[in-house]
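Here it is, the structure, as structure tokens.
Every protein chain but one is kept in place in this view of the complex.
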């Protein structure tokens, strides 16, 4: 069952989150990937966010470019941890999506990873899950060990 | 009756939109001011945006700082013209709110005015209304005339 | 008859506003496209701006790169709503044109859309026209409906 | 017992994380606050990071300004989730600390919150803990409920 | 008779060009100072620019903040050398006015000096005039000599 | 005889100033092009700057990328008008060379044109020369006339 | 024996420091190149930094991109001069690595060279060594002489 939901603002960005899906799979964490736009499909984003916890989702990775509202909009509807993944889709190199995601006002947080940092979004989700899941914790430790040996 | 709704993300920013309210009043345009947060009160933002047209609102001015999602979130729920007003509330001088507002992805537009440009937000709303309202058009022409004489 | 005028600062940028023209056509909004430079042909810009309202133009989309003065210069000569469309033509990724357009001083507003956001410029023009034109309003609602179904 | 460790790079920044401590307390989450510098006391940072999990720490909030290496350096020594809190201590308004924290290279993630966003750092820590702690989950839901009523 | 015209976009910025006026006076260069806005009084800017050469003006210093179109708009109407002086009036520290002035498109140049660099604008005007005016050349050499002795 | 000297910081940048040379030629202004580096050949820069006026040079165009000191260093040794031409040679898109050129401290001015704006550098030089040279003035007016007809 | 250690954060960046190695070789300075990551192999970075002085290393060049902590982390463990070399590996053109390296807090300095400035990193290392090594001093003087003759 999916513990992590990876939400991406546009179908054309699915390739940019593939490494997140792949990394979670590698760590044995079930995930689902879906396309939901804060601007084009706001009702579906809302339904998704309101129902995520009940469906067993533990962590949400939300990826978007430009004025990247998706992570913040999801965070507004749930208290699950939301990981924001800024995508460099504009001529500004992703500075727009980075600031749109990370500069959340007080009260509703998003944890932001690096621009186009899909792998780190997955690893951060795993680190959160690892607190209550021994298998994920072990997989993560093993991943780190391999990393330190130059085998990412 | 209010034709323009001025929405501000935080009660502490009410002072920053006062000039917008005042300018609209000066131009004889009815407006309402309300505090709605895209992050703290998403349901109320949604209800407001979905019902605005029916309530007779023609133009929405949405002001916010930091990761300023309010204008885009409102625009996602209505086809009324939304004017985004970035507020310089952070240590980045409003660059964060500017980019969060202006860089909307294709499909859902927001018209953005200058950082802390409350007066211009009001004037832009009036210029939109003036297309179908002779009185506003006349008031706007008169405003411009006075402006050109150094009496803003 | 054209209700929207799309003005572009340089003939070499005509391709960058094509999507605006196309989107307006799709929504059944008549538009004209012309090349006018605030710097190379200031008199023609002035004549255009002063006469636009009389010729039946309702909304002006002005697109320019670099020190993008075109939208502001047009706005100085008319009270019609002017939509500024920043183009990323320089090595700064359009930050120059964005700031040149959006940071208008108090008194003369421009509504700015995203960098290279030609489609949104058209949609914003349509949202303005829709206030007094049922057909445009319906076309816009239909556009949004299709958008929410993933058919932009 | 402390579940969250708040680490700050300099004693002079203790005031800037006070709101994090306070918010965690409000949510009933035990925390400890300590001053550790990635540059001045690297050995102590390393000892802290290597031993944190064993001491029962679940989430680490690391706050720093300028070239803010503290969150990344801690993350290099532990797989616990690290929340990076950029502080605006320089003439660049915190852009330096933001980029130093958020742009972590692939393999070792940090979840970054807004510049000077101490409260959000605490709320994010709580959202992580809430996955396995019903009391924190309830406190967080209650916090959100109050927030939506304008009582932050 | 005035050889240099100092034009400033807003009466509230007169103080910011005072050092330019003073420096020109010190160098024995006649100048006039006037308030003209590219946006609020476009016709007056145009009349000024079109008539400047005939009135004996040799160099124009145009100072403006925000979306600083004044220097470029003047340059569009005259082939006299225009010196752009960006003013730091916004929360962006003058980056907006700098880019609005310096990034002129090919064909119509503006020579831009530093943000709030009123003195340098005057010195640059004098260096231009000095090419055909021995007295200004001598005054400028003397100014430099004093400068090199620490007496600015 | 050369009235304008075009100095470029590196032989590899000669192509980037070719349009300046070409434009001056088109306007009938004699010019010389040379490679001089403020950092690699400081003595030659100094000799050039100290002797330029005597050799009949009226205006100096100095082009450089990165930490572009060339225009400022030349301006330090002469009171001739120096036009700075920033080149976009780095990963920062020329922001580094722009700021290095335009932000000259009080006392020694440089007139800066747009990034990679070689043509405008030439036109600005011509506008300066036109004050005392009827032929250049006429050529410049003719250039503008052609420009306004879309024949740059 | 190696007097300079060139450390690079990722094996994929080895090509980016090749010019540093080559330049040192040209100047007759022995160097070693190694891959060490502040985040993936923190223990090895620490061992390297703690032991460098004893092994005869005099200067350390540390190259990294993104959130470039490597130079600062090394500097935290040694009082040898550390030269930071920012690499432009992200969509932000290296601004992130530049600020991460250069903005070190008081107490632990890093000397930063230009983005992707591998050659300058080597030359700076040589200039440091030249203070106590006549041969390096002579080689450096010779390098400069050739440079001034256009033979880098």
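All chains are identified by letter, namely A, B, C, D, E, F and G, in their written order; residue positions are counted from 1 within each chain.
Operating definition for what follows: a residue touches a chain if its C-beta (ideal position, glycine included) is under 8 Å from a C-beta of that chain, and two chains touch if they have at least 3 such contacts.
The shown structure was predicted, so the numbers you read here are calculated from the model rather than taken from an experiment.
Trainee: Sort by label and list the shown chains the missing chain touches.
Mentor: D, E, F, G
Trainee: Of F:31, F:92, F:121 or F:139, which sits in contact with the chain we cannot see?
Mentor: Checking each option in F:31, F:92, F:121 or F:139, the one touching the absent chain turns out to be F:92.
Trainee: In the full complex, which bits of chain F touch the chain not displayed? Write them out.
Mentor: Given the touch definition above, chain F has residues 9-10, 37-40, 42, 46, 64-67, 69, 72-73, 75-77, 90, 92, 95-97, 99-105, 107-108 touching the missing chain.
Trainee: Would you write out the residues of chain E that touch the absent chain, in ascending order?
Mentor: 88, 93-95, 114-116, 147-148, 150, 152
Trainee: What does the interface between chain G and the hidden chain look like in terms of residue numbers?
Mentor: Considering the whole complex, chain G reaches the absent chain at 58-59, 79-81, 83, 98, 102-115, 117, 119-121, 123-124, 127-132, 137, 140-141, 144, 147, 152.
Rule of thumb we're sticking to: only the chains that are shown with their structure count from here on.
Trainee: Give the pair among E-F, F-G or A-D whose set of contact pairs overlaps with that of B-D by over half, matching residues by number.
Mentor: Most of the contact pairs in B-D are shared with F-G.
Trainee: Using mean CA coordinates as chain centres, what's the gap between chain C and chain F in Å?
Mentor: 35
Trainee: Distance between chain D and chain F based on Cα centroids, please, to the nearest Å.
Mentor: 51
Trainee: If I count partner chains per residue in chain B, which residues reach a count of at least 2?
Mentor: Touching at least two other chains: 40, 66-67, 90, 92-93, 95, 102-105, 107-108, 114-115, 147, 152.
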